[in-house]
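So that we are looking at the same thing, I have put the structure below in structure tokens.
What you see is the complex with one protein chain gone and the rest in place.
Showing chain A:
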Amino acid sequence: MKTEVLLRSIGKINDELIADAESEANTKRKPGWAKLGIMAACLALVLCTGIAANAIRSNATAGTFTMDVNPSVEYTIAKSGIVKNVRCLNSDAENALSDVALGKQSVETALTRTVAAYEACGYMENGEATVLISFDSRLDANAELKASLSAKIRKALEQTDAVGTLVFHSELTENAEVAKIAEEFHVSLGRADWILTAANKTGLPTDEVSRMSLDELLKFQEVSGISSVSVSKFISLEEAKKIALKDAKLDELAQKIVFTREELSRNQGNPCYLLEFYTGTNQYFYQIDAKSGSIIYAGKFITLSEAKKIALDDAGCKDKVSFTEETLVSGGIKTPYYRLVFADAKTQWTYRIDAVLGNVLEKQQKEIVTTDFISLEEAKKIALKDAGLDEATQKIVFTREELNRNQGKPCYLLEFYTGTNQYHYQIDAKTGSIIYAGKFITLADAKKIALDDAGCKDKVSFTEETLVSGGIKTPYYRLVFADAKTQWTYRIDAVLGNVLEKQQKEIVTTDFISLEEAKQIALKDAGLDDATQKIVFTREELSRNSGKPCYILEFYTAKKQYSYKVDAKDGSIMEAYHFILLADAKKIALDDAGVSEKVTFTEETLVAGGIKSPYYYFAFESASARWTYKIDAVLGVIMDKTCDKIIPSAPEFIGLEKAKQIALDDAGLDETAQKIVFTREELSRNSGKPCYILEFYTDKCAYSYKVDAVSGDIIGKKTDWFSRQESETVPETSQNSDSKQRTDD
């Protein structure tokens, strides 16, 4: 069994992890007196509660409300407002809530626990779940209690961050048909009412409608009868990006900004957008609150290449180096820094560079020394001596000679055999001490022991011959062999040659229904006849569903597509889906998008098999836009869609700062040595070619430059001397910084 393999593998995890868990929990355990104190306090509370006379009155039932997600659960509310009792309406709710204490809790606590259990069981996963709350007629009549309950429910569900839409439903009228549906499908009366409305509108049978999700059912309800509340409205990613860019004083139009991370995270309490981006000169990290749009964290760092340059300059190394670590450490309480580790042939440097200021925070330098291990031959000699063997007097064959690491300790792994035994050694590569030594019988001997014990006389074939050693168990050979009728499994002690375990089983053939029979069952259920219409089977497979053998059948006709799972033993139908055709679903999406130009589909998937309604997922794009669609595979209705405009990507620009530096270098100016005032810094286009227009002056001269925004070439410049009234300029033809200046007309 797969999970058993996993459970046993967890049994082999590193000792450190186990020791760590044991030591930590011991320190966190509450002291005994604290527990006694808590128990005493609880006892006192219970006594006080018992004495209070009005508690009996307040414990009387005020009414019930139900909560539907996919699981349905009913809460009975006492007059005091607390949850008196809870009843699971379907098996999903029972599974999720079996171990959760919900009775005698406040409404907030009960709902919070319910949602946590649903999340744990996977019923509410993406934080956008739709929840239906239905009040019974008693609560509906008590306006005051209903209002206070509604507020509490909304507050509790808001705090969970798991709910996208919350809908309150009132059961104003008694309806026998609704009650019947509720009983038949194990749902609340509210949901049953929705099912009835949807069935009436679509004309579909109620059992088919009952499989729809709340989202789908919601679409068929009368808008007037529903008070729907959007609980967790997040700002969009684009808005979050705008906030970050505004804070960083960056403009996407003026310079190239590359986003490397755009993620909506829910892991740290408050949902937030994690944004990472860089420009030509800096890297930026932002955490934006997804609800309020406030900035939780903002970081502006130097780029990695700059940090590396600072470290290399400081180390003063001239030989070729290779970096083994380049990490940006940020987010904690310390100053963010780059950790850089690099080495040449003789020396290794470790640097911590301040990621904001570019200072060297820490540096280490150490000479690289070669390790002094014992040689392989020495290791072999140690092993042979320990085994009492002499290469000169008998034949010894080495099958493994390897320098390896055993939990960080370098060691030689040696395996060899003689005519009678096999040996396994682990020799410490530094000290030469023996870490592990094993002497086993040979495989041939082990097989002979097993065959003799089984007493089989017919010809057998071995399907497994494994030596299992190195763990905590006694080393053993695992042997599996069979003749025509019987299969044997043996575990033979690899040291002593004893039989540790044996199993014997008769080989039997399974009695499944045939594929043809399964196909007939599926076709009959679908109401199809292969004699009268064309039916194309695209999948015919004998498979297993949770350990149960079944036939998976997929086929289509001119109108519909079908998917079936038929029990391979008794022929019962385990699963049946009738879908619209892929082509029809695509047409629905394209018609809705109203696209007239040519489009390319990048994804066409049928998503089925989960607890949600099956749907087709399409992604397609034209030259100007990209669409995604989710089309209900049964009803053909659009469940979800998005449309994004495609913006042609900008060419890679050198950045304003680099352009300024090029201009200053060309003018022979140094910002640190004299005052330079820039009056124009603009990214513009010259005959369709993007360029930076820069104007600046010093105390002697005014300059005007045009720098190619992609290549960095100077494509025009002009100089005006204040004192000599000279004016120099260079035309746009092939100029660079060291070209001669010519007088302008």
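The rule we apply is simple: a contact is a pair of C-beta atoms (placed from the backbone, for glycine too) under 8 Å apart; a residue touches a chain by one contact, two chains touch by 3 or more; residues count from 1.
Just so we're on the same page, contacts and distances are computed from a predicted model.
Selecting from "Glucose-1-phosphate adenylyltransferase", "TIGR04066 family peptide maturation system protein", "Probable membrane transporter protein" or "RNA polymerase sigma factor", the unshown chain of this assembly corresponds to "RNA polymerase sigma factor" (UniProt protein name).
The chain not shown here is touched by just one of A:T3, A:S322 or A:T672, and that residue is A:T3. Residue A:T474 is the one among A:T335, A:T474 or A:T557 that touches the chain missing from this view.
Shown as candidates are A:V69, A:V86 or A:A117; the residue that touches the absent chain is A:A117.
The set of chain A residues touching the chain not shown comprises 1-15, 17-22, 24-25, 28-30, 99-100, 112-113, 116-117, 119-122, 407, 435-438, 472-474, 541, 543.
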